Every structure is written in structure tokens, then in C-alpha cells.
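Every protein chain of the complex appears in place save one, which is left out.
And now, chain A:
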Amino acid sequence: MNRLVNAFLLTSLIAGTSLVIFSNHWFPIWLGLELSTLSIIPLLSYTSQSRSVEATLKYFLVQAFSAALLLNGAVPNLWVSNSWDVNSITSPISYFIITAALIIKLGLAPCHFWFPDVLSGLPFLSTIIIACWQKIAPMFLLLSLSNLVSSEIIIVCSILSVLVGGWGGLNQISVRKILAYSSIGHLGWVTCVAFFIPEVSYLLFLFYILNNTAILLICHNGSLYYLSSLSKSNVVPITAILFSIALLSLGGLPPLGGFINKVIPLIVFSLNGNNFIIPFFLIGSLISLFFYIRIVFNTSLTLFPQHSLNIVSSRTGNSSLSQPIISTLIPITIWGLLLLPIFFLFI
């Protein structure tokens, strides 16, 4: 794609998300969400493969529908409280509609069905935009609204997301679908904390985004589209080890950084006396660990019979822009456990 067009579309994507984050009025928020959706449609569907076009269309339909639902939910609030202000949600109906719209946008269960489908049709760089960047705006909205009218719908949806994320990823062979289900599960962990302490949710969400970006960038470098190509990939061998470490960190194994994504929600839940929901999260996290382990086994711990040309080609074609970004993000997965004391600022 023409560089100028690319730059323009990315700039308007960033502008759209910033518009959502920085406004107080419902209309610019809806505008920002639609702007970010519309600006990435050319980015996603530029490759004229029909699978990408189909994924783009599904993505657009879901996002446009949920954005319209969002604006529609702001209207009863206007009726009741006479204000378009975001921080003045007073009617439960309005809150419910807005929350439902945000759940569809984020891809939490039970509205998660579009997410693996869309994600498995796109190349990996577009996957980073859909799975990481596009979550920022709706997550921000959800977190800033959860202070006002806390309702248990968030907890129900997050428990469902964790369980769906665990069980859904078990039968997949496409790496993108596996990462989609893992994304659903992790967003379940993050949004349940939003019910209690939203500031901590920001920290967990940021950590998850960075971890996921690192994994998706490594997958993009090695073109790891299916489980069968994991062992034949031509990544530099140290990247295979770091890929496994990043995945185990996503699975929440101590002493890696992703462990804070598990221990902080547990502390928050027990701080508020909500011990009953903890077993569901543990079950979901254990099940999702299984398919992370499957990817780790296939990547670096088993050696399939390899053609000698594959070993030679690992030296070429890896000096791309994504390498410095990967090198910056991977230390978070290794040393991230040292970030745990930051959490105690928020209690």
C-alpha cells in the first residue's frame, strides 16, 4: 500500500482511539469508535485474499452494530439525567445497554463468537491491531464506567469468558484462533478486576497487551500460522526460546511476568470477600495453559525431521522492524514479576 495512505490510515486510527479516551461527551466517543473501525478497513482488506475480505466485513458489521448500540444506550441516560456527560450514568437500563455494547466490542463471552473468526482470517500484523490496539478504547470506556453503576453483569461475562477462552482453544490447530481464545480468556481476568478496582485493571490490561504484542510479532516474523509450521519455522533459535517464555508467561507460570496477571486478581477478589468466583478463574486458566503448553512443545521442545534447507534459512530475512520491538517487549515477560509492588499503590 502507498506509504502516504498507510500513514494516513494509521494516524486516523490513533486519532479515533484518542478521541474515545479523551472525551466526556457520548457523541465524540461514538465518533472515535467508528473512526477507528473505518480507518482500519482498508488496512485489513488490502490483501485481496477473500478470507481477509470476509474477516474485514465481519469485523466491520460487529463493530458498527455495537457502536450504534452504544450511542443508543446513551440516549435513555440523556432522558433520565439530562446530560450527555460520560460520568453521569444514572439509569440502570442505559448502563446495561452500554455495557452490552462494550462487551460485544471487546469480544467477551457470551458475545465472543466473531473474534476467533475474524482473527483467523487476517495476517499477523493486522491481528496485532485487532487484538491489541482496538481493545484499548472499549476497555477504557468499560473501566471508567464501572465506577458509577457497578453491576454483576461484568462478573458473569468475565467468568464465562475465562471458561470459554479455556475450552474454546483446546481443539484448534490455527495459531491465530488459539491466540484469539487466549485473548478472550485474558480479557475475562482483566474485566473482572474492573468490578472492584478499575485502576488495577489498567495495569493488568497493559501487561497483557505488551505480552500479546510480543507473541504476535514473533509469529509474524516466523509466519507461524498453523501448529504444523511451528517446528519448521525459520526463526533464530533464541527467538524460539523467547517465544516459549512469552507464551508460558501468558499462561501465568511463576516466576515469569504473566504471573502478576493471576496473582493480582486473586488478591483483589479475596480483598473484597469474593472467594466464590475464584475456582472458575483457576479452572479457565489451567485449561488455557494446556494449549500454551502445546504450542511450546511444538516450537522448541520437539524436533521433527527437518529438511536441511530449513536450518540454513534461519539466518536470512529477520532484520525487520519488528526485531527491536520484540527485544523491548520480551524483558517484560521475564522480569515482570518485579512490577508486583506497583499494585500495592492502588489498594
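Here is the rule we use: a contact is a pair of C-beta atoms (placed from the backbone, for glycine too) under 8 Å apart; a residue touches a chain by one contact, two chains touch by 3 or more; residues count from 1.
Simple rule for what comes next: contacts and distances are computed from a predicted model.
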Per UniProt record, name of the chain withheld from view ["DNA-directed RNA polymerase III subunit RPC9", "Ribonuclease P protein subunit p20", "Skp1-like protein 4" or "NADH-ubiquinone oxidoreductase chain 4"] = "NADH-ubiquinone oxidoreductase chain 4"
Touching the hidden chain, out of A:V5, A:L282, A:I325 or A:I342, is A:L282
Which of A:I41, A:L57, A:I129 or A:V263 touches the chain that is not shown?
-> A:V263
Residue in contact with the excluded chain [from A:F27, A:F290 or A:W335] = A:F290
Residue ranges of chain A at the interface with the undisplayed chain | 237, 248, 253-256, 259, 262-263, 266-267, 270-271, 275, 278, 282, 285-286, 289-290, 293, 297, 300-302, 337
